[in-house]
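Removed from the display is one protein chain of the complex; every other protein chain stays in position.
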Amino acid sequence: MADNEHNPLHAHDDHGHGVGHIVPIKLLVVVGVVLLILTWITVAATYFDLGDGNIYIALAIAVIKASLVALFFMHLRWDRPFNGFIFVGSIAFVALFIAFALTDSSQYQPDIKEYRITSDLKGGDSVDAQKKLEETAAQLQTDAPSAE
Amino acid sequence: MSAIDTQPQTPVVVDNYLNHTKGVLSWALTLDHKRIGVMYTISVLLSFFLGGMFALLVRTELIAPGEGFLTQDQYNQAFSLHGAIMVFLVIIPSVPAALGNFIMPIMLGAKDVAFPRLNLFSYYLWVFGAIFFVVAMFTGSLDTGWTFYTPYSIDTDSAMSGVIPALTGAFILGFSSIFTGMNFIVTIHRLRPPGMTWFRMPLFLWAIYATALIQVLATPVLGITLLLLIMERAFGIGIFNPALGGDPVLYQHFFWFYSHPAVYIMILPGMGIISELIAVHSHKHICGYKFIAFSSVAIAIFGFLVWGHHMFVSGQSPLLNAIFSAITFSVSIPSAVKMFNWLATLYKGSISLNTPMLYALSFMFIFAIGGLTGLHLGTLATDVHLHDTYFVVAHFHYVMMGSALIAMIGGLHHWWPKITGKMYNENLGRLGCILVFVGFNTTFLPQFVLGSQGMPRRYHDYSNFLPEQVELYATYHMWSSIGSYIMAVGFFLTAGYLIHSLFAGRRAPANPWGGRSLEWQCASPPPYDNFAVTPSVGDCYDFSVLEWDEKEQGYRINEEARRKQAYPGEVADRSGAEKLDGD
Amino acid sequence: MAHDAEHHDHPDHLAHHFDTPKQQFEAGKLGMWLFIATEILLFGGLFVGYSVWRGNHPELFEYSSHFLDTTMGGINTAVLIASSLTMAAAVTVAQRNDPVKQDKRPILILLLVLTLCGAAGFMVIKYFEWTHKFAEGWYPGVKYYEKPSDKSHTWDSHAGVIGVEMTTIDTVDGAPTRGDLGLPDTVTVELPAAAPVAVAPDHFLADKLAAVYGNDDAAHAGDPHGADVTTHDAKHDEHEQTHPLQDPHRPRDAHIFFNIYYMMTGLHGIHVIIGGIVITWLLIKSFRGQFHRDYFTPVDLGGLYWHVVDLIWIFLFPLFYLIH
Partner (left out) sequence: MISALATNMFAQAPQRSFWMPIEASKFAREMDFVFYFITWLSVFFFVLIVGIMIFFMVRYRRRSHIANVPCFTHNTPLELTWTIIPLIMVIAIFYVGMKGYVKLRQPPIGAYTVNVTGAKWQWSFSYPDNEGITDDFLYVPVDRPVRLVMKSDDVLHSMFIPVFRVKQDVVPGRYTDLWFEATEPGEYDVICAEYCGTGHSTMTTRVFVLSEEDFELKMAEIRLRFEKAPDQDLPWMAFTYLYSRCMSCHSLDGTDGIGPSWRGLWDRTKKGETVFTDGSTLSELTGAGKMFATPEDYLYRSILYPQEKIRENYPGSMPTFKGLLRERQIDAIVHLLKGLDDYVDANGTWIGPVPEPPAENTDGAKE
């Protein structure tokens, strides 16, 4: 901010805010190092099998890293709140989209699975997957004449 | 002269944006938002003509059952191109990019949009996208419908070779739309002059702002959808193609995540225009300014949450159907609010039945039908029957064509004197409006009955049904086609007298209707830089400061009255503007 | 500018329709943030695709992720973070540069060059990763997958054939099957010229049942040959295939993982290239000494763009490379 004080162009509308915030290089380096460490942690974490936990840890670290980049590298910490609002808002819309699309597609997966089984067996001309599977399997065992 | 709002304007403006510089290049490379707006308007109207021709082909084919003069493939191309051109090339850019570009900065009191170069770039993106559509039209054509549903659109055997050009065109047009939206948001946030607070902005600007939000947040998803579809068709990536393990319903989620909000890109600016028209032409303060302003933003946000109502019978799960149906109804509330507020504005007004106002009243009539039939389609039980029938066709034409485009044409008449500096023939204008109104309703009212009686959309021929059904459909289709011809006559008449006015029209006064927002305070046509001095802003719906000037045949501001009505922020107050910035 | 009576202090870099540099700067910044929002939603669509497929078919991701090179991905992450850091530093330096003395210009140029090197390095590594995948036979888009055999290639989208593996029950009668080979330890790159297509193992039926009904009983009920896998192994050693396309345990839609991977990293790569172009442009202007504490908006906005490229990679890396 000190750098802006001798800027004559800002004299008439400057209420203590210069044009843009200047982030000290030292702070940037610290953030950069933290980001690299977090990258190392996220790779290292994959060598422990935590089941579903792995992806949550990976995502949590990614969110932390992203926040660091946005807050410090992208100056959001000092920027107008509205810019941050746009940023967070756009992510919220992606989340909304993911939530609806994922919920819906997981709801109709059984229809797809059933179709795949029967279509692999019979060109998809069947309704009750299990019944058909059992029938076909039984039929093949009893009916198939020996090849030679 | 810095006498923007103090003295009656002399109608002869020597230096205006039209003659500020000369030559084709001075237009082609202009950064002036007004010229870009004019170029958009001309381009959009030409596309409207093209899309309209396809509509007439479709209607003529359907006038009677049986094989008409189009083959099945030709018919499929006709309705696909009609839809794609009307949606992507006409309605979406019509109000924001064409009228909005011209009016918005002046209304706001800015000299230009925030990024003039980006603005010109958007226009050329539009042209570029339009070229791709023309390519799609002439080489191989396009028969997928404007929705490009998979897997039909990736089925190489049947979907024609125009699909990739059309997708590319729509992709490019999407970016044109995004950049326009970005430009407008930044302009409204950062270029408001002193005194122009958020709640002094004309409602048209609120509508444009809400629209721009949707353009910025929804259109990128269209971009990625089309990109995925192009890749799917060109390389077979399998995400949307069931033959490769993909999921066509997922495509529909992608598509409607953009295309439902896009409906509000179309209708919201139209609503904004109507708010202006109703207030100005009844010379009465708009009723419930804040309700209307917030309802625009509410529609924009709710609009993102309801896309699934296009997919009630598409194989979407019942759970999502129920959720989407419930949220869908929430959108109807802000629309109803606007409707009632317009009515209240008319109450005890001084209603001038001139052409723009007739369009505004037509809008209210048509939008009432369009909105109320939306209830049938948002309701799960009834939508199952009505989906993909002519009921839907009629409904969205009532909203997209009858409302959005009628508003656009009303707005065009409203601002025509400002844009061109010429007055059109008022009587022909009224006649044109009545023809369009009658033609429109004759075309689309029968389609509601057609649809509820079971006539499916996108049918080249309806002679395969049971005889009594064919007979019934034929009657309604005939009426519908007749209506489309009446409408065409109305539009040609309108085009005729508007073009005529350019050459022989009476010179327009600065403020022919008695509008109070800032664009009526600069000359007609506006000078190159809009305002020599940053204008001062009052309540844009306070008409009490205006008086009729017989000599000008227009209205002028009564200085004395204005001083009496002066608001605290009327005086240039920079710090006040900063504080009221709103973000 | 001439007609602007109020602002006689209108500097060259201030466009005529802005009143103050601050207004212009903040307009540019807001515009850039809006653009970033569109970028996020553009990639957002792909993240939706990713989530839907991973949510419903985790096995695709578990299987296919093994073909990605975590080391390369990790190096690329570090490269991008480093270049993000130099870019952020470049903004600070530009903000401190004196318009006349140009005291910080050499550092600014150095930082921008470093950033550009990061971009180039990223793309080079990406190039090797992709070409490696191609060599393995994982092409973007099944239209260009190598077809192991003319007749029985499994990638055609014949009407009615759903899915890429036209797997059948033909081997139930005791004909040779590929059996249970297990996951290959190493992936060989060569593809035999006319290798026969992967014929489904006889457990196919059982696997499908298990996939649907989620229990082993169902699997065995539907498997006429029981779980006698060792004999099949022995039978099949002679035409052992280690190529992933020939792997009978490859989940049926493995290509979708790779296509999402190619789409996301590809689109990201395009952004890296665009970012590189932007940085080059900034570099040229810096050479001319055009950036200083009164005018650094392009550096700031270019930086914002570059950080978004980094941000997206921060998510892509764990989502694709770190699935075990």
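List of remarks:
Which chain is which? They are A, B and C, in the order written, and residues in each are numbered from 1.
Rule of thumb we're sticking to: a residue touches a chain if its C-beta (ideal position, glycine included) is under 8 Å from a C-beta of that chain, and two chains touch if they have at least 3 such contacts.
Given the structure is predicted, the values throughout are model-derived calculations rather than measurements.
The chain omitted from view is touched by exactly one of B:35, B:253, B:283 or B:397, namely B:283.
Within the complete assembly, B:351 is the residue of B:31, B:135, B:230 or B:351 that touches the hidden chain. Where chain B meets the missing chain, the touching residues are 72-73, 76, 143-145, 149, 151-152, 155, 158-159, 242-243, 245-249, 282-291, 313-315, 318, 321-322, 325-326, 329-330, 332-333, 336-337, 339-341, 343-344, 346-353, 361, 364-365, 368-369, 372-373, 375-376, 378-385, 387-389, 449, 452-454, 456-462, 464-466, 469, 472, 514, 541-548, 555.
In the full complex, the hidden chain is touched by chain A at residues 108, 111-112, 114-116, 119, 121-127, 136, 139-140, 143-145, 147.
Heads up, the rule we're going with is that only the chains that are shown with their structure count from here on.
Chain geometry summary: the mean Cα position of chain A and that of chain C are 13 Å apart. Averaged C-alpha coordinates put the centre of chain B at 38 Å from the centre of chain C.
In chain A, the positions touching at least two other chains are 13, 80, 82, 89-90, 93, 97, 101, 105.
Shown for chain B are the residues in touch with two or more other chains, namely 189, 217, 221, 247, 250, 253-254. In the complex of the two chains, the chain C residues touching chain B come out as 3, 5-6, 15-19, 23, 26-27, 30-31, 34-35, 37-46, 48-49, 52-53, 140-144, 155, 157-158, 161-164, 252-253, 255-256, 259-260, 262-263, 267. Residues of chain B touching chain C in their complex: 2, 110-116, 118, 178, 181-183, 185-186, 189-191, 216-221, 223-225, 227-228, 231, 234-239, 241-247, 250, 253-254, 529, 532-534. Residue ranges of chain B in contact with chain A, taken from their complex: 189, 217, 221, 247, 249-250, 253-254, 257, 304-305, 308, 315-320, 323, 574-575, 578, 583.
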